[in-house]
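Presented below is the structure to which this report refers.
Only one protein chain is missing from this complex, and each of the others stays in its spot.
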Amino acid sequence: MDQPEKNPTIDKVNRGLKRRYRAERRFRILGATAILTALCFLFLLFFSIVSSGYKAFEKTFIQIEVFFDPAEFTNENLAAANFPGLIKASMNSMFPEVTSRKDKKDLYYLISPGASFQLMKQVKNNPALIGQKELIWVAANDDVDMLLKGNIDRTRPESERRISDKQLGWLDTLAHDGKIKKTFNTAFFTSGDSREPELAGIWGATCGSFYTLLITLSLSFPIGVAAAVYLEEFAPKNRWTDIIEVNINNLAAVPSIVYGLLGLAVFINFFGMPRSTPLVGGLVLTLMTLPIIIIASRASLKSVPPSIREAALGIGASKMQMVAHHVLPLALPGMLTGTIIGMAHALGETAPLLMVGMVAFIVDIPHGFTDPATVLPVQIYLWADSPERAFVAKTSAAIMVLLAFLFLMNAAAVLLRKRFEIKW
Amino acid sequence: MKKSILLASALFAGMFAGSSAQAAGRDYISIVGSSTVYPFSTVVAEQFGKTTNFKTPKIESTGTGGGFKLFCGGVGVEYPDISNASRAIKKSEFDTCQANGVKDIVEVKIGYDGIVFANSKKSAPLKLTRKDIFLALAKNVPDPKGGDKLVPNPYKTWKDIDPALPNEKIEVLGPPPTSGTRDAFVELTMETGATTFPFIHDMEKKDKNLFKATTQTIREDGAYIEAGENDNLIVQKLEANPHAVGIFGFSFLDQNADMIQGSIIENESPTFDNIASGKYPVSRPLFFYVKKAHVDVIPGIKEYLGEFTSEKAWGSEGYLADKGMIPMDKKERDLFAKQAKELKTLTMK
Partner (left out) sequence: MSGKEEILSEVTTKALHKERETVGSPFVENPRMTCREVNVYYGDKKAINNVNIDIARNEVIAMIGPSGCGKSTFLRCLNRMNDTIEGCRVTGDLRLDGMDIHDKNVDVVPLRARVGMVFQKPNPFPKSIFDNVAYGPKIHGLAQNKAELDEIVERSLKKAGLWDEVKDRLTQPGTGLSGGQQQRLCIARAIAVSPEVILMDEPCSALDPIATARIEELIAELRQHYSIVIVTHSMQQAARVSQRTAYFHLGDLIEVGMTDRVFTNPRHQLTEDYITGRFG
C-alpha cells in the first residue's frame, strides 16, 4: 500500500508460482497414468474373457431325419422309449456305408447325448409325431462344436485330436449337404448345469443366485439399516458400543470362508436347515454383507448435517420422528449404494458357500428357497475345473454374464442414488 | 410401509414353512465326496435325472475325506446318502460311521483312474520309472555315493538321476496335500519307487514311522510346485513351460491330447487300454458308498445304483469310459453290480 508500484509479496508469489504449477502438472500426469494403467489391465481382462468366451454364445446343430417308429412307442410311458436308438437309426440311414461296431460308435458320437432328451420332449409335447418322419436339428457333440469353431486343429495328427479322420469326413459330408448350422446358443441361457458342455447352461445358477440374493437383501438391508440407525442415533456412547463398533469393522474384513464355517455350524448343524439351499446360502451371505451395509449406512447417517437434526428436535419431534422423517430420507441414497455394493460382493462370492454345500452339481432349476441350488460364481468355478475343453469357453461366457449382472447392479446403485438424492 | 412388512413376513413364513417341509423329507439324492469321482458320478446323475421321473441327484465335491465326514455324520435327511471315494473307506472312518448309527454301508467299486505324468508336446516324452520319480521328488533320498544313508535330495536335473533322461531342471507341478490324487500318487509311485532300495524296504518292518516319512515326504526346495486343485490350470502351465512335468488324472490327459503327452512309466504309456488292462502301473480304484438306511427313505437310490452299475454307464463301451473313467473288467463289474443290487453290507474287522 505504501509503495503502490512495487509489491514484494507478489514477487514472492510469482517466484513460487512455477514450482506450484509444476507440482500440479506432475500430479495430474501421475493420476492420468494410474488411470490409464488400470484401464489397460481392465481392457486386457475383458479382452481375454470375451475372446475366449464369445464363441460359447453360438452352438452347432446337425440336422437328422428321425423316423418316430411306432414300434418303439408301445409302452404307455413315452419317456421309456429308446430315443438314442431312434437317433442311431437315423444316423445309420444317413451313412449306410458305416458298418463296423467301432465306426458306428464314432458316428453316433457326433450327436450330443442330449439329442435324445430333445426328441423325448418333442414327442411328449406332440404325440402325433409318432409314426412320422421329421427333419430335426439336434445339438452336435461338444468336440464337433469345438472343431467347427476352430478350437480343434484338423491339421494335427489324428492321435492328437478328439475328432478322427473318419469323423472329419462324415462332418464334411454333412456340411456339404447343408446339414450343419450354427445358431445363437439359447440353451446356454435357459438350461441348468450339465456335464455335456453343449447342454450346459447358466439358468439354474442364475435362479440360485436370484433366490440367494433375495434372502440376503430382504434380511441384510432392514437389519443393517436398523442396526446402523440404532448405533448411530440411539445407542449410548460408551465402552460397549465402542467394542461393538470395532467388532463390526473387524467383521467386514474377516475372510468370507469364516462366514461359511459359521453358517455350517449355526444354520445347518444347529438349526437343521437344509444344505445346499438358497435359504442357507442367503443367510450366510447376509452375515457377510451385514457389516458392509452397517458401515456404509452409519457413514451416510453421519453425513446428514446436524442442523437438520436440530431443526427437527427444536420443533418438538421425537428422536424416532427426527430419524424417520428427516435423517433416513437423507441417508437413504448412501445406504442403498452401500447395500448394492454389498449385494454385488455377495453375488460374486463362492468361498462361504462351499461350506454350506452350494458348490455342487445341480441340474434341476431351483424353484424356491429350499431347493438345492448353486450360484453363478460357483458355476464358473465348477466349469473351470471340468476336464472337457469346451467348458473353457463356457466359463468365460458365464463370467461375462456375471460381469453384466454386476454392471447392472452398480448402474442401479448410481440410478437409485440419483433418484433419491435430495438436493439443497 | 405396512404392505412391505406384510410381504416380508409372508416371505419369511413361506421360507420356514418350506424349510420344515424339507426337513420332513428330501426328494432328491444327496451325494458328496471325491473330486476324482465327481466328473463320473455327475454324468450318471444327469443321465438318471433325465431318463427317470426322479429328481437329479445333488453332488458336492468335498474330497474323499470330507465326504466320509459328512456321510458318517448320521442317519437322516440332513446327511448325504452316498459318498464317492477315490480310495477304499478307512477303518477309522468306518468306525465313525458305526458310532454315529450309520451301521449298514454298501460299497460299490466303479472303475479305475490313472494318474499320469505329462509334459508339453513341445518337448520329448519322458521315460520314467517309479524309482526315478521317487528320487526326483522325495525330500530325503539314499546317498548317491552309496551306503544305506538318507541325504537331503541333491538332484537338480533329470539327468542327475539317470543319464538317459534329459538335462532339464526338475520341475513338477502337482496337487496339494489335501487332494486325493496326491495321496494316491504318493502311495502308488513314491512308495513303490522307494522300496526298490532294499534298506528302505526293510525299514517298513523296523520303523513304520520313518518308512512313512521317507516315502511320503515331498521335497520343499521348489522342485515340486503345488499347483492347486484345478487340473486345467496345470495343463495350461505345462503348455506355457515345456520343461515342467505335471501330475493329474487321466481324463485331463484325454481331453488335452493335442497339447500334452503322458510320460511313459516302466515302459507303459498311459493309454486307456493300458490302464484298463492294468499294464500301466499308476492307477487306483474308485468307489462309492451307499447308506443302506436311506435306501427306502430317499426316492431313487436303488434306481441310481441301477443306472451306475449298468453296462451302458460303466461298461467298457459305456458313457463313463467316454468321460475318461477306466472300466473294470467284466467279471469285476458283474460282481459289484450284483453286490449293489443285493445291497450287500460292508463289514470290516
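The letters A and B name the chains in turn, as written, and every chain counts its residues from 1.
Following the convention adopted for this analysis, a contact is a pair of C-beta atoms (placed from the backbone, for glycine too) under 8 Å apart; a residue touches a chain by one contact, two chains touch by 3 or more.
These numbers were taken from a predicted model, which means no experiment stands behind them.
K.L.:
Determine which of the presented chains are touched by the chain that is not presented, and list them.
P.N.:
Listed by label, the shown chains it touches are A.
K.L.:
Looking beyond the chains shown, say which of A:163, A:330 or A:362 touches the absent one.
P.N.:
Checking each option in A:163, A:330 or A:362, the one touching the absent chain turns out to be A:330.
K.L.:
Any idea which of A:268, A:312 or A:413 touches the chain not displayed?
P.N.:
Final answer for the missing-chain contact: A:312.
K.L.:
To test your reading of the contact rule: which positions on chain A touch the chain that is missing from view?
P.N.:
Interface residues of chain A facing the absent chain: 237, 305, 307-318, 321, 325-326, 330, 422-424.
Convention: only the chains that are shown with their structure count from here on.
K.L.:
How big is the gap, in whole Å, between where the Cα atoms of chain A centre and where those of chain B centre?
P.N.:
Averaging C-alpha atoms per chain gives centres 29 Å apart.
K.L.:
Could you please specify the touching residues of chain B with respect to chain A in the complex?
P.N.:
Contacts found on chain B: 8, 11, 14-15, 18-19, 21-23, 26, 28, 30, 35, 38-39, 42-43, 45-47, 49-53, 55-56, 58-61, 78, 121, 229-232, 249, 251-252, 254-258, 317, 319, 322-324.
K.L.:
Spell out the residues on chain A that touch chain B in their complex, using ranges where they run on.
P.N.:
Residue list for chain A touching chain B: 79, 105, 109, 113, 117, 152-153, 156, 159-162, 194-196, 215, 218, 222, 268, 272-277, 279, 357, 359-364, 368-370, 372, 382, 384-389, 392.
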